[in-house]
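A single protein chain has been omitted from the complex, and every remaining protein chain is retained in its original position.
A and B label the chains in the order they appear, each numbered from 1.
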Amino acid sequence: MIELANLSAHFGDAAALRDVTLTIQRGDQLGIVGESGSGKTLLALCLMGMASDSAHLTGRLSIDGRDMARASERDWQQLRSRRVAMVFQEPMAALNPLRRVGDTVMEPMLLHEGLSRGEARKRALSLFEEVGIPNPDQRLRQFPHEMSGGQRQRVLIALALACNPALLIADEPTTALDANVALRITDLLQRLAREREMALVFISHDLAAVARATDDIVVMYAGDMVERGPTAEVLNAPAHPYTKGLLGARPDPGVAVRDVKGKRRRLPTIPGAVPPLHALPQGCRFSGRCPVELPCCAAQRPVFSQTDQARGAACHLLTERRDD
Amino acid sequence: MRRLPANFLLGAVLVSLVVGIAALSLVWTPHDPQTMSIPTKFASPSAIHWLGTDQLGRDVVAQLMAAARNSMTVALVAVLLGGSIGVALGLLASALGGWVEDGVMRLADLGFAFPALLFAIMLAAVFGPSLTNAVLAISFINIPIFARVTRASANQIWTRDYVAAARAAGRGRFAISRDHILPNIAAAIIVQATIEFAVAILAEAALSYLGLGAQPPASSWGRMLSEAQTLMYLAPQLAIYPGLCIVTAVLGFGLLGDGLRDITDPRLARAR
Partner (left out) sequence: MTDAPLLEVRNLTRRYKLPRQSLLRAPPVLTALEGAAFSLCAGETLGVVGESGSGKSTLARLIMAFERPDEGEVLFQRRDLHGLSSGELRRLRRGFQMVFQDPFGSLNPRRRIGWSIAEPLRASGETEHLGYRVAEALTQVGLHSADAGKYPHEFSGGQRQRIAIARAIITRPALLVADEAVSALDVSIQAQILNLLMDLQDDLGLGMVFISHDLAVVGSVCDRVLVLQHGKTLESGAALDVLRAPKHPYTKTLLKAAGVRP
């Protein structure tokens, strides 16, 4: 359904996204993890045709077989909401505070599908029920500030579903929410994707959230796709040193704070920080921070290679081993 | 390098023109602005009198230049005086909060409710009309304006973590106001001061026009305007020149203030 082949985004000379290659089929639940500067949000915006004008896109971005990498704003408007829709991080900021949430949710139906107000209202009601908003009749008439954070996020999900999209992109949908609510929203997104046979792209910096919500995972670092595979396999046996580091740096709640001598245990870390876009290393972008660096890493960019049918990673260690 | 907004550039050009002329008048004017010469009254523009002479034969250019200096001085003193009192009150209100803040802000409301002209007329009635009283009146109306802007911006800064960090460090409210609050609200205050400068020029012209500001023989655009009014049919140009000067100065400072606001607070610029 959606196919990315060597999709890159340049700001001036700097590549904020490099050669992203992946396919998303109907019903796929794909997680994209990365830290700030990994390009995960830019990737989401590319899928919506909403990357800023100063980003120069190259490569192939095809939706339903149509190449959209250089498509016009008009073409994108045809696709948005009906084929691809998005749920944003901050539910309060994504809703117009002066409009009743019902009007907001009905707008794309009136605009794209030419429904009458009555029909749109009926569909909005059933959407509110589907996303778990109680008393939908009353809720439609409320303003965003009259709702809780979790309710607002449900409204945004209903809005994204208004025109039955084939792909739902959720960009950090639970980051602004409390744990309780976040768990329920994650489960809701997953259930909706399953019931509607809709593809879900779940973007987050939070490995725990991605682990819950998705079947497959893409790990991004500094604009590169460093690892890809089934979520459970990647998290249990990461292939790329960055994925390993990320998982290790995440504290494990089951381990005692102090060792037998009563000294506090230190956490494993990834040294340094993501370099700024204009100062990224020549070769592998993780070089300089990588604990198992080879001589070739700094100068030569590793190719993304499949380790088995479902999994792959971009690391010299993997190709070296195979050459032996 | 970001492009500067057009209103800022135009404002800067007009302001430098007016300020430059006022500064020049300190050292040089084509004639003495006060010297009368009845034989050459109502002279047309010429090589000697570039814009002609008035009903008493005084050189118009020299008078306009002296008036510019008068206008700038009045506005500067009024904004500095009213502004510093207002900023101090605003900082105090914001730092102490509680009943002090309530009290200062209610006083500011009172100040807003009191028209400047009325206050100037009152001062003139009690102490007689003079430029000093006009300056005091204009300063007075500036106090509540600056107090409000200062308090509103300062209250925002007080919620920042670095202010909490300074409190954790054990610093007092006044030291925090000086070291943390003031530098971070300076931009807002400078913008306000520039706009109030324009208002002060206009207020001075209005008060002088009504005879409550600059007294003869001192030159003032407002007074030139009021003197020329009676001669509108005889010599309309005598009213037009000071009028143009007032428009240029007010527009210049107003645009400069708007431009500065756009530069320092891009959010407001986009909202417009």
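In the analysis below, contacts are C-beta pairs under 8 Å (C-beta built on N, C-alpha and C of every residue); 3 or more make two chains touch, one makes a residue touch a chain.
The structure displayed is predicted, hence computed values, not measured ones.
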Sole contact to the chain not displayed, among A:97, A:134 or A:253: A:253
Hidden partner chain, touching residue among B:110, B:152, B:175 or B:240: B:175
Options B:166, B:188 or B:260, residue touching the unrepresented chain: B:166
Absent chain, residues of chain A that touch it: 35-36, 178-180, 182-183, 205, 207-208, 211-212, 232, 235-236, 245-258, 263-271, 273-274
Missing-partner contacts on chain B, residue numbers: 160-162, 164-172, 175, 179-180, 183-184
